[in-house]
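A quick write-up on the structure given underneath.
Not every chain of the complex is shown here; the ones you see sit where they belong.
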Amino acid sequence: MHMADALLSPAVGTTLWAGTAAITGFASHRLKKQIDDRTIPLMGVLGAFIFASQMINFTIPGTGSSGHLGGGMILAVLLGPHAAFLVMASVLTVQALFFADGGLLALGCNVWNLGVYPCYLVYPFLYKPLAGGGKSPGRVLTASVVSAAVALQLGAFSVVLETLLSGKSELPFEAFLLLMQPIHLVIGIVEGFVTAGVINYVRTARPEILASMAASRPLGRDVQLRKVLATFAVLAVVTGGVLSWFASTHPDGLEWSIQRVTGSDSLPEAGQGIVSVLKRFQEKTAVLPDYSFAPAGNEAQKAEESPAWPMVDGGTSAAGIVGAAVVLGMVLLVGLGIRSFRGRNS
Amino acid sequence: MTFNRNYFDIGRLDRLAYGRTWVHRLDPRSKVVATLLYLLTVVSLPKYEVAALTPFFLFPVLLAALAGIPARFILRKMLIVSPFAIVIGIANPLLDTRTAVVIAGTPLSGGLLSFFSILLKFALTVGTTLLLIATTSFPGVCHAFRRLGVPSLFVSQLMFLYRYLFVLMEEAMRIVRAREMRSFGARGAEIRVYVRLVGTLFLRTVDRAERIYDAMLSRGFQGDIPTLGRSRMAAADLLFVATTVGFLGLFRFVPVTEGIGRLAQGVLG
Amino acid sequence: MSHHIVEFKDVHFRYPDGTEALRGVNFRITHGESVGIVGANGAGKSTLLMHINGCLLPTAGTVTIGDFALTAKTRREVRKKVGVVFQNPDDQLFMPTVFDDVAFGPLNLGMDDAAVRERVDQALALVNGRQLKDKPPHHLSAGQKSSIAIAAVMAMGPDILAMDEPAASLDPRSRRLLIALLNTFNHSKIVASHDLDLILDVCQRCIVIGGGTVVADGPAREILTNAALLEANNLELPLTLQGRS
């Protein structure tokens, strides 16, 4: 459920980038002071482990389909929140770069959804209290299942929000939610079981490993926890603020969907959009043309005062299509030309 | 076997990155910056924009052609990327049925336009990101990150992750193979066995980390991963970034496609 | 009876990253033969061995084991007959104790508990590893791991045995035991190794692989004394034949 570049608006993308960049800086800073330098290769190799473990699969009982290990939760348990967050961020970066899974702009969203929640929210406030000292396999199981499920629910919910706020998708809020949450509930529960299994296995096989890892991660001590919490809260407020400002100025996403679901059926024939001269000027000069100076007010009003997008005029649009075809053809020719030239030269 | 495919694919992508064209030789920072600007620009195009997206294909196509990256490989990789964006986007034509434009008598709905727009953006962003790695190499991107101010601890993680990605994936593959060989499809894929396999892999990973740490200490490691001053930004790099910015500005703010279309219509008509 | 035949017909294999590891391999091994596979690093020995039980399937050409052409469908059956010990013992010991590990195969063959115990016991005795039974594999020395990996495969009672570099980290005595063990195993066996002396001790026939094809194939004694041929394939005379000044 990686958020993808293609669904993203620059505002949402850059906001979450800023948020996660700040947390990355914070985590690195924290970690630099805390860890013994043995942890550096360990973290890196565990990131690779997360990938490698996904190559091993199991059959989910009764379904015949197969599952594999997630990541954020097990890392948090094994490494503590800061290190786990950085590893998860690295894993997602590699996915974005190597697999183009998610994408570079969406990296901020994905790190937020899959890294921040499990490491900084669920692990300290849900997993730790539930698992207690982590000595009882039963408690570890409960804690893992609940934590993994909650973390993924939060992540999935964020994907919904991020998508709708970006305004590229027409999916109504509720339908989208109904699509995402139940699937991720199942995935989360399965992941929780596996996480608990692996943790308990490691505990019985090599108890010293968990002990030594626990020793090099003092987050359990609550002074730091409070700071983490404060930072998290500030970031949440900032992000929330930006997002909601953005949502309020950008009605074609969330509001429109909600409105649509709540049944104001008198939907206009023509789409909303950017029409006035000012706005066209805006579009041509601003980097984020959609988002600034968008007229307040709801969809219906907007639709009334604006002609259909983009000034429906057969000529212009036909010109657009023809132009697109010509452009694509030229691009293709350029590519092929260079290729055959290179081929002849080498 | 699907995982093997995935793995070998990144192996191939990785191999491409060690090519020797001038695109490969550009400073990694310039390519990272150019790619980010490119992605931002593409994504900033409005929801219903379709035609104006097409000139942006020039950037990845030029890069691929100049760097000798096989287009078919990139295209195939694009297909196996998680189709989340497309799955979500495909709802648009169903939900947004208002006619947005009539072309040659055919009405096109807003949803259809926005769906096409998502498809194009998907192709552009995914293709260009893959090309970044294919022309820069992962270590190159890491060095660029470090020099662009990303915390060094994080970058170190990335480098270790990259280095051991291949080692551990092969290890995992061999474990899977060993299990398959002795399980005859009958059993062996239950959660119980799975947990042990992953647990074993984990324990060995931890042991390996320990050995790596020993090896690092043996070579004077003192807590910071040192780096060598890399190449300097050369004139070629500045030129590359400047050209990219010009290109992005032009296609973002001037309706080039439409102009060309008019021209073509004029010529034809 | 064609039961224990291994036949490669023009087998090609390309790793998806483009490396052509096998480029037309042809040979036929009949029941009871013992065959050594030798060649330079990267010649394709391991890749070839992984074709014998269908871990890899040819990109072109066919592999026939006994009565079956090896395909995704038949490989499950084939694996009951063919035991393969791969190059890195670490990857083959994935269960928490030595006993569990050796028992994994027999259990999956559906044997009952008593039979499994006996099999495990026999297999461990074969490699002198009974006392390691309850140890976790990660606490073994390199050579001990190799021995256990061999036991795990022997416990399944294979008809054809293939081993990739089985002696790499064994001490000379364990190596000698392995040679003896291999010599008592009188079904077909295929051993890939850089240890040409071991090949000479165990195999009657020797196949030289180079650049993904069969470069030479003949009696081990003949091949392994052909200095020019060996030289051309990054090999040299077996040490026992080199003597010392």
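For clarity, chains are labelled A, B and C in written order, and residue numbers in each chain start from 1.
Here, a contact is a pair of C-beta atoms (placed from the backbone, for glycine too) under 8 Å apart; a residue touches a chain by one contact, two chains touch by 3 or more.
What you are looking at is a predicted structure, and each value in this text was computed from that prediction instead of being measured.
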Query = So how many copies of each protein chain are actually in this file?
reply = A x1, B x1, C x2
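Following the convention adopted for this analysis, only the chains that are shown with their structure count from here on.
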Distance between the centres, which are taken as Cα means, of chain B and chain A, whole angstrom = 16
Query = Taking each chain's centre as its mean C-alpha position, how far apart are chain B and chain C in Å?
reply = 40
Note = Chain-centre distance (mean CA atoms) for chain A and chain C, in whole Å, is 47
Key: Junction residues of chain A - those touching two or more other chains   = 201, 205
Key: Touching two or more other chains - residue numbers and ranges from chain C   = 96
Key: chain A partner contacts - residues on chain B that touch it in the complex   = 3-4, 6-7, 10, 13-14, 35-36, 39-41, 43-44, 46-48, 50-52, 54-55, 57-58, 61-62, 64-66, 68, 71, 77-78, 81-82, 84-85, 88-89, 91-92, 95-96, 98-104, 110-111, 114, 117-119, 121-122, 125-126, 129-130, 132-133, 138, 141, 150-154, 156-165, 167-169, 171-173, 175-176, 189-199, 201-203, 205-206, 208-210, 212-213, 216, 221-223, 225, 253-254, 256-262, 264-265
Key: Residues of chain B touching chain C in the complex   = 4-5, 8-9, 11-12, 15, 171, 174-175, 177-188, 196-197, 199-200, 203-204, 207
Request  = Going by the contact rule at the top, pick out the chain A residues touching chain B in the complex.
outcome  = 1-10, 13-14, 24-25, 28-29, 31-32, 37-38, 40-49, 51-61, 66, 69, 86-87, 89-91, 93-94, 96-105, 163, 167-172, 176, 193-194, 197-198, 201-202, 205-206, 209, 252, 260, 267-271, 273-274, 283-285, 287-290, 308-310, 312, 314, 316-324, 326-328, 331-332, 334-339, 342
